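Below: the structure, in structure tokens.
The complex appears here minus one protein chain, its other protein chains still in place.
By letter and in written order, the chains are A and B; residue numbering begins at 1 in each of them.
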Amino acid sequence: MTPAVEFSNVSRHFGPVRAVDDVDLTIAEGSFFAMLGPSGSGKTTCLRLISGFEKPTGGTIRIFGEDVSATPPHLRNVNTVFQDYALFPHMQRVALARALVNEPRVLLLDEPLGALDLKLREAMQDELKALQKRLGLTFVFVTHDQHEALSMADSLAVFNEGRIAQIGTPQDIYDRPATRFVADFVGSSNVLPPDMTRSLGGPAQWASLRPEATRLAATGPLSGTVTALRYLGSGTRVLIDANGTEIAAMVPAGEPVPAEGAVTAIAFEPSALHLMGAS
Amino acid sequence: MTRSAILPARGPADRLTAIFWRHPRVLLAILLTPPLVWLGVVYLGSLAALLLQSFYSIDEFSGVVKEEFTLKTYGELLRPSNFDILVRTVSIAAAVTLACAILAFPVAYYAARFARGHWKAAFYLGIMLPLWSSYLVKVYAWKLILAKEGILGWTAEQTYTGWIIDGLLSIPGLEGSSLSTSPIGTFMVFVYIWLPYMILPMQAALERVPNSMLEASADLGATRAQTFRTVILPLALPGVVAGSIFTFSLTLGDYIIPQIIGNSANFIGMAVYQLQGTAGNIPLAAAFAVVPIGIMLVYLGLARRMGAFDAL
Partner (left out) sequence: MLSDRSPLSLRAAAIGGLLFLHLPILLIFLYAFTTEERSFQFPPPGLTTQWFGVAWNDRPDIWPPLWLSLKVATIATAIALVLGTLAAAAMTRSAFFGRDQISLLILLPIALPGVITGMALRSAFGVMDIPFSIWTIVLGHATFCIVIVHNNAVARLRRLSGGILEASADLGANAFQTFRHVLLPNMGTALLAGGMLAFALSFDEVIVTIFTAGSGTGSKTLPIWMLDELIRPRQRPVTNVVAILVFATTFFPILAAYYLTRGGSETAGMGK
């Protein structure tokens, strides 16, 4: 099947600034694709390259197999839900209707829920996801909110400094981050340096360890002093100084929480330790 | 889904739009060419013609313009009678600028810091309307005011202060049968006409002084007078310089006001006007006109360094 959107070696440089740098990307038809990254990582520029509001300085963009490098925005069969309109839910729906009325083949959404408060945002997330399923339309969704990206997307790309750090399903990205940046940005994972990984019985490589995959115990492979506690409602995040490396662990609600300054050990399944590439 | 990802062009407008999108410079050129041709040909061309003519000279016997390059005409500017005109014009422009700055300050300061709501709008309109209103009508109004039998003379008579006017009119160099025919009158009208051009940029500069800065100054123990002198005045200075560009330049080139009000002493503008008209000495008129250009270019250069352009 022809992909809905395809980037081959696409770059967009503004003078010395490489907003998008040599990006390859394939978005399958009918998927809910999220572009996730901090501000200035190139995700919004990528979206604007698809809509035609930006032109690539290099590379080729194809929409349903057709090279659009000579096609101005108004002749591209894609539509955008702009950030500006997304202040209120009812305006949000108008913006959606406006973008859908031309029956685009790809719908681009630029942080459409960024200005909403948590409750409304969650409601709109459900609504958007349901709409996308019903229409069977390709959605490309830009966000800096990792929860939003993980919960809505069929697949997602994590952007960093104009490049894509990792592409995959939300599970891939969350459980098997390819780089330290992804591990840190998506779900604030513990990033373990190579010598610590080796001391835990693994190879001398960087590794990630999700806080919710750990539990506090009397004995365990890691131990240290509790330095800070952060109550999150559904549980408590406990920060532990393990030989100079800060490790976060989650204590579910209802379980005993150690006091600050207490010494505790951290236990986890060996499979929870995920090895990462060098970058 | 059989619709293409690329919609077909619906006509020449779509195709042109595509060209503009692919080559933004084409659109830029289309937009810029007409105004640039006009300003480049009409205006810059004229300035070039002016400069060219200032390097010509006039044959003293036949009165015919000799179209040969010479600096003789510029040399004539240094003749005492002509040089006086330059000095007199620059002096009155400087004096008018200073007077405008002093008179403008309370209005600009009040409008920027204290006027709120309707008063703010009233001040804005109250400054803008006289600025834009008919120049000649305003000059004419002062002809009425300054005439011997006019409202100023009448008021002086009613309040037994006529001796003040008589005293002013007896100062050497400022003599006249009334204010209307004295250099004092010329000066007053210049100040009146160009005052709004000083108030507006000054107000704009003062409005940019953040309240937090004044509060910080007060917080650090400064009295009102200290705050005014060390915080407000320095921050208002770019506005004063910006306003002075207008008052100075406009006074430098005006030839209507000294023609109607005052003792017919010559100014640069009047010299240009008379030389090109009755005297028919276009090269010298052109050389006179080049002087304010030079002065203003230097002035603008200095003003730019003082950050005055941000206050415009």
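Throughout what follows, contacts are C-beta pairs under 8 Å (C-beta built on N, C-alpha and C of every residue); 3 or more make two chains touch, one makes a residue touch a chain.
No experiment lies behind these values; they were computed from the predicted model shown.
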Contacts of the hidden chain among displayed chains:
A, B
Of B:K72, B:R88 or B:K143, the residue that touches the missing chain is B:K143
Which one touches the absent chain: B:S57, B:S249 or B:N281?
B:S249
By the contact criterion defined above, which parts of chain B meet the unshown chain? Give residue numbers in ascending order.
7, 10, 13-14, 16-17, 20, 24-25, 27-28, 31-32, 34-36, 38-40, 42-47, 49-50, 52-53, 103-104, 106-107, 109-111, 113-114, 123, 125-145, 147, 149-151, 153-154, 192, 195-197, 199-201, 204, 211, 214-215, 218, 224, 227, 245-246, 249-250, 252-256, 259-260, 268-269, 272-273, 276, 282, 285-286, 289, 292-293, 296, 300, 312
Contact with the hidden chain only, please: which chain A residues?
51-53, 72-75, 79-80, 82, 84, 98-99, 102
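The working rule: only the chains that are shown with their structure count from here on.
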In whole angstrom, what separates the CA-based centres of chain A and chain B?
58
Which chain B residues qualify as touching chain A in the complex?
1, 3-9, 14, 17-18, 20-22
Show me the residue ranges of chain A that touch chain B in the complex, using the header's touch definition.
52, 55, 63-66, 68, 70-78, 103, 105-106
